[in-house]
Each structure stands twice: as C-alpha cells, then as structure tokens.
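Just below is one structure, and these are the notes that go with it.
Omission of a single protein chain aside, the complex is shown with its protein chains in their original locations.
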Amino acid sequence: MLNVAIIGASGYTGVELARILCNHPEVRLTAATSRQYAGQALSQVFPSLRQKTDLVCENLSTDELCGRADFFFTAVPHKTAMDIVPALLAAGKKVVDLSADFRLRDVAVYEEWYQKHSAADLLKEAVYGLPELYRERIRSSRLIANPGCYPTSIILALAPLLKGAVIDPRSIIADSKSGTSGAGRAAQVGSLFCEVADGFRAYKVGGTHRHTPEIEQEINTFLPEPVRISFTPHLLPISRGILSTIYAQLHPEIQHADVTQLYEKMYAQEPFVRILPDNNFPATQYVRGSNFCDLGFKIDTRTGRIILMSAIDNIVKGAAGQAVQNMNLMCGFTETAGLEGAPFFP
Amino acid sequence: MLNVAIIGASGYTGVELARILCNHPEVRLTAATSRQYAGQALSQVFPSLRQKTDLVCENLSTDELCGRADFFFTAVPHKTAMDIVPALLAAGKKVVDLSADFRLRDVAVYEEWYQKHSAADLLKEAVYGLPELYRERIRSSRLIANPGCYPTSIILALAPLLKGAVIDPRSIIADSKSGTSGAGRAAQVGSLFCEVADGFRAYKVGGTHRHTPEIEQEINTFLPEPVRISFTPHLLPISRGILSTIYAQLHPEIQHADVTQLYEKMYAQEPFVRILPDNNFPATQYVRGSNFCDLGFKIDTRTGRIILMSAIDNIVKGAAGQAVQNMNLMCGFTETAGLEGAPFFP
Amino acid sequence: MLNVAIIGASGYTGVELARILCNHPEVRLTAATSRQYAGQALSQVFPSLRQKTDLVCENLSTDELCGRADFFFTAVPHKTAMDIVPALLAAGKKVVDLSADFRLRDVAVYEEWYQKHSAADLLKEAVYGLPELYRERIRSSRLIANPGCYPTSIILALAPLLKGAVIDPRSIIADSKSGTSGAGRAAQVGSLFCEVADGFRAYKVGGTHRHTPEIEQEINTFLPEPVRISFTPHLLPISRGILSTIYAQLHPEIQHADVTQLYEKMYAQEPFVRILPDNNFPATQYVRGSNFCDLGFKIDTRTGRIILMSAIDNIVKGAAGQAVQNMNLMCGFTETAGLEGAPFFP
Partner (left out) sequence: MLNVAIIGASGYTGVELARILCNHPEVRLTAATSRQYAGQALSQVFPSLRQKTDLVCENLSTDELCGRADFFFTAVPHKTAMDIVPALLAAGKKVVDLSADFRLRDVAVYEEWYQKHSAADLLKEAVYGLPELYRERIRSSRLIANPGCYPTSIILALAPLLKGAVIDPRSIIADSKSGTSGAGRAAQVGSLFCEVADGFRAYKVGGTHRHTPEIEQEINTFLPEPVRISFTPHLLPISRGILSTIYAQLHPEIQHADVTQLYEKMYAQEPFVRILPDNNFPATQYVRGSNFCDLGFKIDTRTGRIILMSAIDNIVKGAAGQAVQNMNLMCGFTETAGLEGAPFFP
C-alpha cells in the first residue's frame, strides 16, 4: 500500500480526494493538512466521511509530511503550492499539484497572469496531467501539474479536431458553465446559497480568466502558429459539473462522419472519455460524481460551424479524479483504480 | 376598465399573465380558457392566485369569448393560435398572440420551420411586439406577435451594435441559457425535477431551434445583406430567467465608450432596459419577476471580439410582461402600467 | 408622502424592504444605512434595484437620520436595535423594529435568551406587530416589534384553535422549515451554496432556538396556564419560504367543520391570511414574494391529532412585508398598500 497525503484537505477538492482515496485499493491515506481545521477530525469537517476515515487535520511541516507519506496531492492555492512542492521533490517524493503553479510551461506567461514564480526551474519538468494527451510522460514523471477544470473540458473536446486540422483555430469560442464548487469553500457573499440559487451569470468575461492561457497553451501544441481563443466562464446553480459549448468554423468539406472518426481514433480506447451517439448531447447530470468526460457535437450546416459540447464533473475529472488517475499512472496502478464508480443519476 | 381574456390560461405564461393583470390598474380579467381545466377555478389550478382572482377556467367558443372581452391574449401553442386569432380580429377585437404564428413575416420561412399557415394574410399586418424596436407601429396595431423569449434577449442586446454597424454580423454566435419554465407545463419526463435539477445541458443544437429564423429576421432588418447566425439554447436548473452570451467580431477601431454610447442612444429612455455599468454583468437573479432586460458587454482586446450579455425573466419580458407592455401601448395606457414591480432578490 | 429610512439596508430584509417601499404609493425612501457598504449605491449592492432607487448607502448618526425621515425600519441585529431605537423615539419618530429586541414583554425572559437589555422600559410600550392579533394597538403605537418569521407562521396557525380552546396546548409540536434567506447575508461556510443545495437538515434542535420564547409568549396569551411547546427549525434549500407543520391533540368531539369555522371566524376578513379548502395544503411556492400566510389543516382520526400547516414567505410576511403592513396601520394608510402583488409562481 502506498502512503498518501493530501496537503490542503479542507476544500472541496480535498474532500473529494479523500472520498476517492478512502476506497482506493492501492493506497492508504496517512495525512491530511489544514491550517484552519488543525486538530479536528476530517470527518468532523466533512461529516460525509464518517466511518470512512479517522484522519485528523494537521498543520505539518514539510519534514513531518515527508515522514508520513511517499505520494502527495497538493490541493492548495497557487503561490502556496510553489512554496511546498520543491521540498517534497527534493525529499524524493512524487507530487500531483492541483494548483495552477506548474501548468504553464512558459514562466513569462505564468508571471503575466499570476505573480512571480519562485520555482520556475520545475516548469520544464512538470508534466501537464491530461492523460489523454500525455499518458506516457505522466507515467515517468515525479511532478504532475493537474489541469484546471475548464481547460480539461475544453481541451478534450478540441484536441481531435485540432489534430485532424479540420477547424479554423482562430475561430474558437468556448462558452463554459461551471457548478459552484469551482468557486471553492471560502466564506464569501458571492457564493452564498441565496446569491447563486435560482440564478445564472457570466464572470471574468473578455479573456480575463486565468484558465485562458492554459487552454491556449495546449491548443497551440497542435498548431503551427499560436492562436488566441475566446473563453467565457459562467456560474451555474449546481454543486458539481462543467458543460462547455465550443464553437469553431469547420472546413467546408468535413462531414459528420469525419468528425466522429477523429474522435473515435483519439478516444476509442480511453477509459474516461465517452463519445456520444449522433444527436445525443452531454449533460452534467450524466457524469455527476464520476471521472467521465462526455463529448458530443453537431455540425450547423447553415453557418458552417461545428458546435462541440463537453461535460465533466468539475471536482472529479476536473480535479480530484484526474489527480488520482495521474497517480495511478505515476505509480503503475491500474489507471482506473478507485475511479470505477458510475455517475450518480438522479 | 378594459375587459381582457386569456386564451390558454393553464400554462406558465397563462398564470404569469393572470398575476400581472389581476393587479393592473386599467383592466378587468373577464375570462380564462383552458380545455384541460375547464370548470376549475383558476386559483385551484394555480393556488398562488387565491384571493387575487375568482375566474373559473372555461372552454369557450370564439363567439362566447367575443362577448366577454375586448382584448385578448392568446397563450396557446402555435398552429392553435392561427385558428383563433382571425375570428377575434374579425369581431373587432385586439390581440396579443404569444405563439410563434405571426412572428415571421415571410410565410415561406414560417412554413419551412413550422407547418402550413392558414392565416398568412395576417402576417403582413401583424407587428412584431418588441416595443424597443416597433413602439409606434405597436400603438396602432390590432395584432401583435409577441416575441419569443430567446429572441427578445438576443435582439435587444444586438440591435444597437447592428444599427451602429460596429460588428461583423456574420460572426454572431448566441449561446443562450433558459430556465425550465420555458419548456412549459406539459407532463414530460425531460422536465421532471430529478431530470433537470443539479444539471445542465444544451438542446436543439446546430441551428435547429425554431427561434433561429425569428432572431435572424430581426437582425436582418438592420443589414443590407441577410446573414445567418449561430444560436444554441441550453436548459438551466432554475424556473425563471434567460441569460444570453453573444459573441461578435468588433470592428477594430471601436472602443468601449463607443459601444456604451450606442446602447445609451438607443435605450437611455427605455423603461425596461437597464444598461449596466462597466464590468458589471447581467444575472438572471437580478431581473427575476420583473419586465427588465439587463444588458452588459465586454470587449476582448486579445481576440477582437465583443461579448454581449443579456438577462431577462423569460416569462415576464420574454412572454407575459412584454405582452402586457404591448397591450399598454395598443390601448393608450401608461406603458409601464402593471409592470412596475422591482425584481425579487433573493 | 412619508419620508422613510431603512437602518441596516444591506441584508436580505433590507433589500426586500427597499423592493416593497420603492413601489409604495404613500412613502418616499430617503435614507438607507449600511456600515459595510457606505458610499455605494444601494443598487450597486443589490443590482435588482437598478432604476428603482438611487439611494446611496450611508453610515449616519441618529441625529442625521432624524433629519432625513419620520418613519424608520430598523433591520439590524438584536442588541444593535436597542442602541438605536430609543433615540429615534425620543426625536418623535415612529419605528418598526425587525430585530428581536422588543418582542418579549418580560425582560427576564429576554435576558435569559439573549443578553442584558439596555432599553427595558420600552418593552411594555412596544406592540407585537402581528396585525391579525394586535391590529388596533398597532394603529396607535409608535414602536412595533415586528414578529420573527417562524413565530409568524406558527402563531397564525394556532391562534384560532387556542382561542377556541379545542386543542391540548401542552401537546403542541411545531416542526418548521425555512429557506436560507433566514440565515442572513453574512459570509459563512454554512450558508454557501454547496453546503445547502441538494440537502436538508435540522438546527438548534431541542428548544434552543430563540424564537421559542416568542412563540410561547403569544400562545400563552390565550391560555389560563402557561405551556411550553416543542419547536424544531430546519434549513431548506430554497431562498424564500417557511412551512410549519404543527401537531396538537384535538379534543375528541371537535370535527373538521368546527375547525374550519374557527379559522373563518378569525381570518375571513383578513387581507393576508388565506384559508385553504379541505384537503388543500399550503406550499411555500404559492406564497413566494407575497405577504400571504396560507393555512391548511387535517384531522388524523387514527391518532386524535390535528395537523396544521402554515406557509409564508419568510422575508415578506415573515419580515419586510409584515413590517410595511405595520407601517400602513401606524400611519393610517390602506393596510395592503404596497403589498398587493400576487405570489410568483413558478
């Protein structure tokens, strides 16, 4: 059994990691850190976990952590992650970092969108943890930058079309809608039930959301010349789920069957990507609680555009589940271990 | 007091018409028809209306109806409306029709998207009931085609930019999200609480929703050459509200202030359009229960696109409220009569 | 026009007062105070109010307030209210206090459940603002203690039966469920969307909620000997609404028609109490946004108990609406002024 620790266990990503890991056949959860809840049982912070774990939240030094576990999930805010990860690696540990700190390979881009980077040397080493694109590199990596939730949903939908060079990449517009767990567990007025329920809105409109450069980085790996895309996030009155609706100009000769073939070619063997039949469109409620990414599309012959739709559970495939998938790859476990539960419906 | 009847009172548009009209200072609600609930008090069908109306649902002939009222709201499905409206007009009555039957001025387009039209001669006479565009014609009309909910939200957002000729109309993409009341009150599995709650999906993707030609008709009134646009509807787990996020390529020399000016010029005097301050974006929860349309926008200088956002309550400004606004204009009442309530928040 | 001020305008009760008052035919809203949002337009804090009010939130002294208005709604936490109200009264103003500070007539009871009272002399003068019980006294009062939301729903349901002496008052159990707006607008983890949505729980179980003595005070006005009742509040994943389900042992000879008669006798003329027909039960969605209290009941002949059900909108009849109803009475306005809107459904 692998000893595993969650650094930053008191957020929604933390509790979801704990949920998955407490039933994972290959690991033992040996530490969960939280400054705010230090001394409290994790199952007191999250009563859903009663009888599933008796871990107590602790405020541990890196040294103490290294004595406790061999594999780490860092589920802390960006900037905090870059302060912790180097020491873990130096101690010979493997890390999946769920923050944004190691996702952007170009330090200049990182510093433009976030702030100064104090561990920039690790950017070249870190592997972007999207198994559908980087599976082999993930297997041999010691530091995985777990993708953002929006980028996961958007990149998986676009990759086959970009690879197949069937769309005009400059025309890409991603209109994404996320459940409120994406806003985290911080006590703020904007996340209160009465502010969110029975409502809907966009936020960080106009290319200002920090997932924009992350999406562009991965899109541009498929392109001879880099493009910029439009990305608009919205806040849904649901707890879990992201649906991205993505528009692009399709090359005129491309037919429905061609697109299906591109998807099949890239994802037919993927354990967590489901390509929907014609005229079936993804819905967040059909991936709820699972590591699946559901993909569907429709060609609008009136306008020459293709509309892609992608649904994930933002805290599973968009965070904790994908992190465990990465751990499985890094440690030689079955890739789907701990992630085999079917979605919850209703 | 004007005697008013609602034909088709048992749907969500019907109950909203009744809610508004029972407090309207100039009208008396004298009939409400429903085949399904004939004989039941309207306040039995909708207990929210108890003590607000003692109308009983009836299954009336057109003759009987004409004896009851001088103004009619037809809140019935398309095709049914065209069977009723001609007789009402022939009897000298005024009508706001909330179906799609008289919205499309070109009968060929109507028949392409719906079915054969049996009252095509009225298409030329009917006025598209968007007061912000057609106020004067509405005042003198006897037949108003009340706009669809999605078209209302999209056309109001686009009109100033189209009039100002500052965007490329071929680039328009409208990604719209609607509350579930838009699906009506029919008993169907897809509208059940457990199918919709805690979920989100697109439907009628790829230019197949019947509001598409309606949106295009109005957009094209501003253009020398007709365009086709992309429109994707989505189903939100809320009862009321539409948010449309609209993308278009902005002419490169146009600045934020130019766009603001176009909105101000067109809507500054409008009683039901609110232009939000910079960096404030519409949310459905801020228009809930009101006849307001909230408009906001952001220019994405990275991509040269402008993102417009528009929020309405789909059964008020998107249906019953706009219908009453049209009635007010047709009858010489204060335009805002019965519609002055502020939105409900939370 | 009466000049009216809201002290504590930035909570959910504050915004609801503003919503109602901005359409009230007899008043002008002249001040809204908020420490936290001082300097911001009220319509910036609550964008729902755009174009309905141009008030700016201020942090005003009592002297300044007295120069601004003649009637005050104090929508501040308990303890804060008792610091403000005496000076307003001393300046000759009328006040509806929405806190708990003047609801309990016995200072010892207040101090047992809250803390020391610094204006205990006003307790005798303050009138408990439930118009259905105290209408005449309210008319001539200058200080109204606006009832709590739970007590409003429970007392209105019980009063006719207590007055008629048809139940055993020691057997009363009130199981109440409230929407989340009742928890206020403070940023706290327990009120976050993800903590409340898709869930349900009890809180302050076992006679520990501070509305308990308030309910008992009013129940005991009908009784020769005081009783204690069981009251359990629950948190509903909705924004607005309280439903109370109340159990009591019914005297064996009492029939359904007797109970109906008691309700009719007490409430038939009440503008805001709706007695439902047999086998119709209240639902929060049928009073949403209105000042109605819907009452229904059923006798369980198997157990000899009567089950009463009462539905209100907790921030209308349970707070802001009832406060305005009280103002109407105190100022000689039509009792229903500003409160005539029908409930919103759906």
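Each chain carries a letter (A, B and C) given by its place in the written order, and its residues are counted from 1.
Note that in this section a contact is a pair of C-beta atoms (placed from the backbone, for glycine too) under 8 Å apart; a residue touches a chain by one contact, two chains touch by 3 or more.
Note that the coordinates shown come from a computational prediction; the quantities given were computed from them, not determined experimentally.
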Displayed partners of the chain not shown (whole complex): A, B, C
Residue among C:Y12, C:Y37, C:Y247 or C:F333 that touches the chain left out of view: C:Y247
Residue touching the undisplayed chain, where the options are A:P77, A:G190 or A:P343: A:P343
Option from C:A38, C:I173 or C:A186 whose C-beta touches the chain left out: C:I173
Contacts of subunit A with the absent chain, listed as residue ranges: 12, 15, 18-19, 22-23, 46-52, 181, 197-198, 239-240, 274, 276, 280, 283, 285-290, 292, 294, 340-346
Where the unshown chain meets subunit C, residue by residue: 173, 175, 177, 194-195, 197-203, 205-207, 212, 228-230, 232, 234, 236-241, 243, 245, 247, 281-286, 288, 298-303, 305, 307, 309, 311, 346
Missing-chain contacts mapped onto subunit B: 12, 180-181, 185, 187-189, 191-198, 237-239
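Just so it is clear, only the chains that are shown with their structure count from here on.
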Intercentroid distance (Cα basis), subunit C paired with subunit B, Å: 36
Between subunit C and subunit A, distance of the C-alpha-averaged centres to the nearest whole Å: 45
Distance from subunit B to subunit A - Cα centre to Cα centre, in angstrom: 38
Junction residues of subunit C - those touching two or more other chains: 12, 181, 197-198, 239
